[in-house]
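As you look at this complex, bear in mind that one protein chain is not there, while each of the others sits in place.
Moving on to chain A:
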Amino acid sequence: MFTRLLQQSFRRDWRRKLLAIFTIVLATTLMTALASLSIDVGDKMAREMKAYGSNIKVVPKSDSIPLTIGGVNYNPLSGRDYLNEADLPKIKDIFWRNNITGLTPFLTLPVTLGSAEDDHVPLIGTYFHKLMPVEGFDNFFTGVTVTHPFWQVTGTWPEEDSLDQVLVGETLAERQGLKPGATLTLTSAEGKSRNVTVSGIVEASEEEAGGIVAPLALAQDLAGLSGKVGSVSVSALTIPENSLSRKARSDPSSLDAQQYDTWYCSAYVSAIVHQIEEALPNASARPIWQVADSEGVVIGKIQLLMAVVALAAFASSAMAISSLLNTSVMERSREIGLMKALGASEAAILSLFLGEAVIIGIIGGLIGAALGAGLSQIIGLTVFGATITFPGVVVLVVVIASILIALAGSVLPSRTIAALAPVETLYGRR
């Protein structure tokens, strides 16, 4: 009989029910799209933010204060500590290995061009697009094309590991009148010389603009530091910082065991830095806070904005449902009066209206989840140029949320009418 009452109520009052379902659909479509975007936007935004550079720098632990004048590091190469190039794959083997999107080694040394002894320019050895052997990652290509995507080259990138091709920074190229195809003789402080060809002109940061960018192997050869690197820039996908990560940043030993586990198993930049240092004991990893912080702040703000919009959608649809059901309940007051006269309890009357609300919520929630999944893909393709990963749990959460919207909207009018004395409703005194 309960089912029959529900069924007939929908059949008889289908326009209003349809309107209620439509209201829920609108809200849940928005909520689904926002929820799936919110879950995936962290990764999507982090990848977008990677265009502005890497966010972690790894240097030898005992590296002295750099002595850099005019972009040239005058620290004597002898006596300095270096990282082993062979250890670099370990960075891609930490707990958050999947979040390490790229790592690029650098070895910088002063060189002279041709015969002019005072014409010291920095030569920066690095990877461009190198296949790094890492267990579990068959095609892990890394280098400046991954970690420094803003670098622009006119001409061609040098071949990886070549000893006779270089890129010239745009300022240096302009000053020296160098163009792709030009040849240079590079001489290091150690007295080693190499004849190289300019394969391209690079537009990068200020440091590279006045120098030469070469394959790491060439820099190591000129410096006489085979298998050594001076620093490593790492790009890692991170989550926004919070009070726990800030506490860990200042002193990891201040965390208790549970806090430590939570922090360690979350992709905070400070946790990733900590894990890199565990992997490379003689290295010191430091987040580049400007990049890491701005990522966290932007992502955090976007997620907050989405939460506010979702909450507004929830509240406004609950109010719309309340208004719709209020009219419906009042119109059915005599029917409710009769039910009460026949001995229906307040709970029995409430269950009828709340049952209707649950059905409206389920139908509206499922339709809204399907439309929201589609909308999130459209937004993903439009804004990020990629599809959004749609977690199945969102459907469950959204259907539950839409049932809650319908219940929130119907509980007040239902309670009001269920609480009235039967004689008031039966004879239309209310």
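The definition used in the following text is that a residue touches a chain if its C-beta (ideal position, glycine included) is under 8 Å from a C-beta of that chain, and two chains touch if they have at least 3 such contacts; residues count from 1.
What we mean here is this: contacts and distances are computed from a predicted model.
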item: Name of the absent chain as recorded in UniProt (options "Anti-sigma factor", "Cytochrome C", "Putative ABC transport system ATP-binding protein" or "Copper chaperone PCu(A)C"); value: "Putative ABC transport system ATP-binding protein"
item: From A:Leu255, A:Met319 or A:Leu338, residue that would touch the chain that is not displayed; value: A:Leu338
item: Footprint left on chain A by the chain that the document does not show; value: 1-2, 4-5, 8-9, 11-12, 334-335, 337-346, 348, 421-423, 426
